[in-house]
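In this view, the complex is presented without one of its protein chains, the others remaining in place.
Each chain gets a letter, A and B, in the order it is written, and its residues are counted from 1.
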Amino acid sequence: MTDAPATPPIAAARAAPPRAAAKLEGLWPYLGIGLAFAALPLSGDTYWGIIATRACVYWVLVSGLNLVVGFAGQIAIGWVALLTIGAYVTSVLTAGTAVPEISPYLALALSAVAGAVSGVIVGLPALRLRTFYFAMTTLGFATIVTQIALAWRTVTGGGVGVAGPVFPGWFSTPWGFYYLCLGLAALCTWMTANIAASRFGRALVAVRDAEVAAEAAGISKRALLVTVFLFSGAVAGIAGGLFASLQSYITPDAFTFDLSVLFFISILIGGRGSILGPLLGTILLTVLPEIAAPLVAWSTFLYAALLLLIVLLMPGGIAELIDYKNRRPLSRHRELAPRPELLGRILKDHARPGTLSLNGIVVTFGGVRAVDGLDLEIRPGEVHGLIGPNGSGKTTTLNVVSGYNAPDLGTVRLGEAVLPPGMTHLRAARRIARTFQTPRLIGAASVLENVMIGGTIDGRGSFAESVLALPRHWRTEAVLREAAMRALSAVGLEQLAAVRADRLQHSELRFLEIARALMLRPAFLLLDEPAAGLSAEEIRRLATLIVAITRQGTGVLLVEHHADLIFDICDRITVLNLGTILAAGTPAEIRSHRDVVNAYLGA
Amino acid sequence: MIESIVAYGLAMGAIYALIGITYNVMFSASRVFSFTAGVLGMLGGVFGALFIRNLGMPVLLGLVLTLACGAAIGIVTEIVTVRPVLKSIEQHLYVLSTLAFALLIQQFTAIEWSTEPQPFPRLLDIGPGWFDQQFWLPVLACAATIVGLELLYRRTLVGRAFLAIAEDSYAARALGLPEQRLRMASYGLAGAIGVLAGFAGGEVLLAFFANAPMLNFYGFVPVALGGMGSNRGAVIGGFALGLFQQAANFLVGGIFASVAVFAVFIVVLLARPEGLAGAAGARRV
Partner (left out) sequence: MPISAPEPLLEIAGLSAGYGKIGVLRGIDLTLGAGEAVTLLGPNGAGKTTLLRAISGLLPWSGRIRFAGRDLAGATPRDTVRAGLVHVIEGHRVFTQLTVMDNLLLAGYGLTRRELALRAEEALSFFPEIAAKRLDRAGSLSGGQQQMLAVAQGLVRRPLLLMLDEPSAGLSPVLVDRVLAVAARLREAGTAVLLVEQLIEKSLAFADRVYALARGSIVLQAGTGELDLPNRLEHAYFGQNVSAPLAT
């Protein structure tokens, strides 16, 4: 079959709104808030000026913490520790008591560095510990930092405290300082919005909501989280310096647990995975206690009450509230119409590393041999079916190939190269892609974003380039977006590109996973029971799609229960029973193989 | 001074152990770690002071009332913060709902009771000196709790139902056990144990709202190190922590003692995320 000419599907252009308009649409709220804040000095109200300055300083910290809590999903409740560190570093360096005095700007930069390092220290346990444990360790860090500030009298002034930095020139006036903070807040908004719209932002959310799928797409959780902690810590450090200047004098008890709570809750009230939501949340929580005097004492109580309400009633927060686009009803009678002819464009130039072979694979789980001496070969351009009764070891085999389980014995080879066992996130680079028995997707992200995640490792451009929205960031985004739309069109989901993934039906989610896998331009595609829950017609379309994929030279390993599908499209079939091969051959041979029939019928 | 370290160490250790048991009982019933454990401990002291000192009730009545209030708060915790979240797909939310609820209680106490630590009444008249009641009352309470729980688990059907749900809640449900009611009862029990910790330790801790986060953390350490769900681990860990903390206090001073405790905590957790005792009970595939 020859490659179809690469005409972009017209439907795709209609489905996704024109880029420029979408951007403007997203900018309105930020412009509005920015203008309101910029115009505040005109009112001459210095009291509200201080409140607004405080909101800006808090937002500088929260914008970074947002990436940790809202995007990466880490429950970092003790982030005030970094504010403390930043405040003290800046103050001590500008006070000139412990060390020679330096410029406030340099001090601010150094507190960014201190914050970054501390961010990694506070955050690293997240890689090993489960949620609640990690939350506790961050609390512990916050306590320790305060204790150290109290104890290290010679440097920090102990309980007496130290004077905050004063920025020179116009910035030493209240309104001047206000604009400094506002400017930095705007900068942080821009930077974090850039990250959110980059493959790093998507990767963070993937690690949060679909870690297994993120691994399979080649995303390294460790590298990603460390980067985010560095960035987050740095801005928190800067916020600390600004905070110290705002307070003009800091003591350890300025850094209360209540502040940590405020930061954390702003993000959750705002909604995870959003920039605008937490921004509004921060402003709301900073302003709320100031509206009426008695509210000040009850402020933390109010924050906690708001948090409880949000968690119970609207876990999506403010962001969900204002997401009117995703409340537009979807057409009920949607039909999946895959277009296999587009696969040529998607899969052209994909890697051809040879045959995928398993030799002598043995996997034991607590004394039980799930797989007992398995040899298997998946050839390029072939559909290889893997079937067998429950407990036969099919899924374990697929997990071994995809690196999820490390075999006790045996090797997995790609061509001549041996694949390192148990290293899931390295498989993507080898162009081995997979789908999952239960679709692993990010419900809160759009269909398009979910597919784009599949191509993360092919993105060019570093984190820093994305933060600063340099040209390579835009180019990579455009390339990924185009490739994703093509993959969506191939599986027939382009109409739903902008829709939140959790609004899709089960069958659509299955095809979405395939589109995501196609982003890797895989040499080998591993499908884990893709037909489960599909109607007869959908299975037919799935079959056509799989066959078309193999026509492009990709090898497919199909683990299935569904006899029809298996016998229909497989070139070769291997039957497993109790971890060993019962039979292997062409569909015709298997179908009439007495042992196979008996194993299935359990005689 | 050895006596000081031992006396304070055992007393604090017993309190930490009881909070750890509170965590465990809630965890066994729901697979959820609740931030309310420390708050319950704090309330034990506050209720004790409120009922006995401020309202002048006899000690025994004050104790019974405190336990009842603790159980009630435990049950409310289950209904408001755990049950709704267990039904949803996003399991992580329980951290947030229990945190929010704990903060609500803590802040309310700070505002309505006092922001300063208030004195706790003398319950009996034994002491002063190293055998003062403030030191051995917590230990007594801890021992009584352990014995009581053993009796509950071994001798009553309800206790065995708790163990069943802790091991395999799906099988328990399929068997027809009233899972929801049992979970509520577990949380009520946990509530009572939590306030008992604060009540028995009232003289050492005083009635102070800021005890809540402190107990939250130090009560969690024994659980983290001893293995979640393991009461034995919580008790050993609790006493070890209490003694270690007092020794560190004495040797390097209060501030570095906290740093020391925390450092040990982090290091052990990073080395063995499942705790020193390992996971409690064989998990079924």
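Assume contacts are C-beta pairs under 8 Å (C-beta built on N, C-alpha and C of every residue); 3 or more make two chains touch, one makes a residue touch a chain.
In this text, all values refer to a predicted model and were calculated from it rather than measured experimentally.
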Residue in contact with the excluded chain [from A:166, A:321 or A:588]: A:588
Option touching the unshown chain, where A:375, A:564 or A:595 are the choices: A:564
Touch with the omitted chain, as defined above, among B:2, B:174, B:252 or B:267: B:174
Touching residues (missing chain, whole complex) on chain A: 389-391, 438, 505-506, 509, 529, 532-533, 561-564, 567-568, 587-588, 591-592, 597, 600-603
For chain B, residues in touch with the removed chain: 89, 157, 160-161, 163-164, 167-168, 170-179, 281-282, 284
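Keep in mind that, in the parts below, only the chains that are shown with their structure count from here on.
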In the complex with chain A, residue positions of chain B that touch it: 33, 80-81, 84-85, 88, 90, 92-93, 95-97, 99-101, 103-104, 107-108, 111, 213, 216-217, 220, 224, 253, 255-256, 258-259, 262, 265-266, 269-270, 273, 285
Residues on chain A engaged by chain B in the complex (per definition of touch): 73, 75, 77, 125, 128-133, 135-137, 139-141, 143-144, 147-148, 150-151, 257, 261, 268, 297-298, 300-301, 303-305, 307-308, 311-312, 315, 365-366
